[in-house]
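Taking it in order: structure first as structure tokens, then the write-up.
What you see is the complex with one protein chain gone and the rest in place.
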Amino acid sequence: MTYFLDLFMSGLTRGSIYALIALGYTMVYGIIALINFAHGEIYMIGAFTALLASLVLSSLGLTGWGLLFSVAAIAAIYSAMYGWTVERIAYRPLRGASRLAPLISAIGMSFFLQNYVQLAQTPNFMLFPDLIPQMPFLKPVAGYLNRTQVMILLFTIVSMVALTFYIKYTKMGMAMRAVAQDITMARLSGVNIDRVISTTFIIGSVLAALGGVLIGCSMRQIYFHMGFLAGMKAFTAAVLGGIGSIPGAVIGALILGFAESFAAGYISSSYRDVVAFIILIIILIFRPEGIMGQAQTQKV
Amino acid sequence: MTAATDRPQSAAKTESSDLILSALGMSMVFGGLVALNNVDLSIERDSITALIGPNGSGKTTFFNCVTGIYKPTRGDVILYPAIDLPSISLKGKPADVITHQGLARTFQNIRLFNNLTVLENVLIGRHTRMKAGLWGALTRNKKTRQEEAEAIEFSFELLVTYGLDSMANELAKNLPYGDQRRLEIVRALATEPKVLLLDEPAAGLNISETSALRDLISNIRENEKVSILLIEHDMSLVMTVSKKIYVFDYGRLIAQGPPDEIQRDPKVIKAYLGED
Amino acid sequence: MKTVVKFLAIFALAFFLPFGASAQAQETTRIGYGGALLGDLASYGLSNLYGLEFAVAQANAKGGLLGKPIEIVQEDDSCIPDNAAKAALKLASENLTLILGHTCSGATRSALSAYNNKVIMISSSATEISLTDDGASPYFFRTTPRDDEQPRLQLNYIKQKGFKKIAILHDKGDYGSALALSLQANIKEQAPELEIVLFEGVTTGEVSYEDVVSMLRNSQAEVMVWGGYHSDASKLVIQMRDKGLETVVIGPDGLYDQQFITMAGAAAEGALATGQADISGTDAAKAAIADHHTRHQEEPGTYFFYAAGAAQALFAAVEKVGNTTDLDAIKKRLQEDTVETVMGPVRFDAKGDVIGAKFILYEVKDGKFVPVN
Partner (left out) sequence: MSSNFTASNIGRLVWSEIKPALLATFWICLLAFPLMTLSINPTNQTYSFSMARIPYLAGGTFALSIIWRFFLKRRSFQVITKAVHQSEGLPEDLTKGPKPTWLTVVMGSKYRRQGLIVLLALMVVLPFISNPYSVNVLITCLIYVTLGLGLNVVVGVSGLLNLGYIAFYAIGAYTYALLNHYFGLSFWICLPLGGLTATLMGLLLGFPVIRLSGDYLAIVTLSFGEITRLVLNNLNITNGPRGISYIKPPGFFGLDLNGAPKDFLVNYLGVDPGMDVFKVFIYFIILALVILTIVCVFRLENSRLGRAWLAMREDEVACQAMGINRTRAKLTAFALGSTWAGLAGVVFASQITFINPASFSFLGSILILSIVVLGGMGSIPGVILGAIVITALPEQLRFFSQYRMLLFGALMVLMMVFRPEGLIKSTRVVHMHTLKNGNGNKTKLEALTGAPPERASSPPAASQSPGQANSQANGQANGLANGLAKPPQGPTGESS
């Protein structure tokens, strides 16, 4: 039973990280039906910016929670700027082109950003400082739940709730839902499409940056290629949950996280990804629109 | 305007030799919404039958159920290919099989293959009457070449007949709207249908184009030995070309009969104009 | 017609440039470097390149090789076999006969087949046994010790400490999995009384290793042997210690890197690794380290000395033979002469392995690798 609990907790944290990245994928997809391949790179840039910021800020004497939050804020702001710029350069000129053109553009952007960070910094693994302060109250459960996991869960839940409120109750959130429903109608009713799309990229990038900071704290190492695998898994999670659906992305991410943890624990770590992908295929065969995706009746 | 056509149920049983297609007890439920409720409808051989009703009354759903795009919740569709041939049930058959059996349709919102040429659109209509498979395509043997040549010939002649041959090599999306409507009909005709189902062919056409369409529909019926089922909102068109009219409202069949009867039917007037 | 021009331009750009590129006046003695300069394992490749650059700079200061200054022609293979073959052909097409490389074992094998025994090649980091053992590559040498030493050392230590339950984890790469399998075979043959409670591949670059840690805890292993590089090992060790798991960690030479301690910090304490015997103590090595500091502002990487040593041995052999094209003569010199290099005396045996290179077991104590007696 403790083994199960152990795996459950690791699946939960894994899923939470996927969720933070998957939200960016699913929001962008929901609005402009684009698989934003460069999203994993934004997450990586978030982690790198956080590393640099933490070094500078800690040399200025900042410590503890203040350091963590200011580092997270700087990473979020920078990633948002990158996200916005990527959309401006690689996707906006392509609006209205065929569906695959922006996809290739996104792949190109992903190559570019990866190599840019590699050249600007180094190809080496870089040590990420342990930013999360000690939490003495976790002593009794230390074997199963540590402070990084607590922070990951906390961050994820807070961002999820905030995002849900934002989408539901703000004017921009309403505009986003409108654009997701019908971009032409939204434009006709006076919604500024460009602004909505930019905002979507900014929000997605902020969440990815938070994911980057948390992973940095948890793995204690970052490198320029880290965005690829995480991005691919998060994208898988987003599709699993029904791409375009925000609760779907979270549920999909958690399912993927649990599936991977339990597959590793009870089957084999070598075959973990195989099992995870097979589960994905099976779910999609029986629910082709993803778990939370809306079944669309072909309108004829 | 015979009295017999007023009773479709009995007609389906007793006078099947006059019918080409009959739908019996068609029902379609989406979630909790009843889009079609126990509809009986039959089409006489070599006639033009019209289907009218307010928006959302289930006309297109009926089309989709008959042509296999949707699987109807209940009901059967029976095709009588020829007087001396046995009837065929189309119930639950996939769309491509139904087309092969001889039902062809057009769509309310034009669904052409936009990035293919006009000729290719028509050639795709020929698909179901051709046989060449993978082997034929790769080896391009004599049989395949001949079949291909015949299909091109056939398609060209159709295009000539309906005045689209000069645009044969244009991409379908570059055609003017009226020609796109016409091409969709020609494409359906290329399948050599026994029954042609037209879903609002006059939608978006101006007066002169509509009158041209009227001629076109009459011509098709005369030239091609095909029965036509027509969904249309343009009453002048419906009343002039059709022999019999069915009226839908809220998924039910509320009236049927020849045009002049329908025009006077109080239930139809109520459905269109609402109650006072 | 504009498009025709465009088409032709692209076509010409694509193919005809390289045809002209190889015609160069040979004012220099050229040596090729093939290995990872980009990609995940670039740091290993760079340490090789820096070692070569150091040796070349030293030789050039003394007048070069065969009376001409030495020039390095470098090609990246990112440690991908496919790319390595391409890089190898590119180097071969430049009429190079002296190659230092490649970085990774898999890439080295594919490069060897592409060179088709037309170059002298010395690798300073490809440790996989069969590269020299299979005898298919007569002109291949290496200055790094071979992999078969390491599992033996590890097993000895395990037996000595009386551990009974062993977990073997590897990174699913060609290097790591070969080591893991070799240890598994060693245990089955020589110490069947030991129980392998866990034998698993771990996906590298993942967002979390917590499930692996859970498995490790569940298996109640007393010792975990890692097959793979330090980058993943340090993450794994951090997460293990974070979760209060005190299992002893033993790694191969991929873990024997100061970087491991830097990355894992306190969690690295007590970890063991088999590694090449320390060679940084000599005066020549100290000078090299100082030189590396001024050039790159950092500590030399894992294979720096092995690459520099390989290059120095190669230069000495070529100088004696008097040309770069008589491969058999160069081979003979490499096998017969002992050359004093920054990594110590270098001479190769009949198979092409360096003589005297040894692995020893290290333990991390107070942030440093200390030999275990």
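The first chain written gets the first letter, and so on, giving A, B and C; residue counts start at 1 in each chain.
Quick note on the criterion: a residue touches a chain if its C-beta (ideal position, glycine included) is under 8 Å from a C-beta of that chain, and two chains touch if they have at least 3 such contacts.
As the structure is a prediction and not an experimental result, all values here were calculated from the model.
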For the chain not depicted, the shown chains it touches: A, B, C
Contact residue for the chain not shown (choose from C:Ala92, C:Leu169 or C:Leu255): C:Ala92
Option from B:Asp46, B:Asp76, B:Glu224 or B:Glu261 whose C-beta touches the chain left out: B:Glu224
Chain not shown: contacting residue from B:Val29, B:Ile152 or B:Ile254: B:Ile152
Candidate in contact with the missing chain, chosen from A:Phe69, A:Phe111 or A:Tyr266: A:Phe111
Where the missing chain touches chain A, by residue: 29, 35, 45, 48-49, 51-53, 55-56, 59, 78, 81-82, 85, 89-90, 93-94, 97-98, 100-105, 107-117, 119-122, 124, 126-127, 129, 232, 235-236, 239, 243, 270-271, 273-274, 277-278, 280-281, 284-285, 288-290, 298, 300
Chain B residues that touch the omitted chain in the full complex: 67-69, 94-96, 99-100, 104-105, 107, 111-117, 119-120, 123-125, 127-130, 132-134, 136-138, 140, 142, 144-154, 156-158, 160-163, 165-171, 174-175, 187, 189, 191-192, 212, 215-216, 219, 223-225
Touch list for chain C against the chain that is not drawn: 1-4, 7, 10-11, 13-15, 17-19, 22, 37-38, 74-76, 80-82, 85-86, 89-90, 92-94, 106, 109-110, 113-114, 116, 128, 136, 172-174, 177-178, 201, 258-259, 262, 297-299
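In this section, only the chains that are shown with their structure count from here on.
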Chain at maximum distance from chain C, centres defined as averaged CA atoms: B
Chain ID, smallest distance between chain and overall C-alpha centroids: A
Chain centre separation in whole Å, for chain C relative to chain A (CA means): 35
Centre-to-centre distance between chain B and chain A (centres being mean Cα positions), rounded to whole Å: 49
Chain B: positions in contact with at least two other chains: none
Residue numbers of chain A (touch at least two other chains): none
Residue ranges of chain A touching chain C (in the complex, touch as defined): 3, 6-7, 9-11, 13-14, 17-18, 115, 118, 122-125, 127, 142-144, 146, 148-149, 215, 218-221, 223, 225-226, 228-230, 233, 260-261, 264-265, 268-270, 272-273
Complex contacts: residues of chain C adjacent to chain A: 38-40, 42-43, 46, 169, 172, 200-203, 205-215, 217-218, 231, 234-235, 238-239, 242-244, 259, 262-265
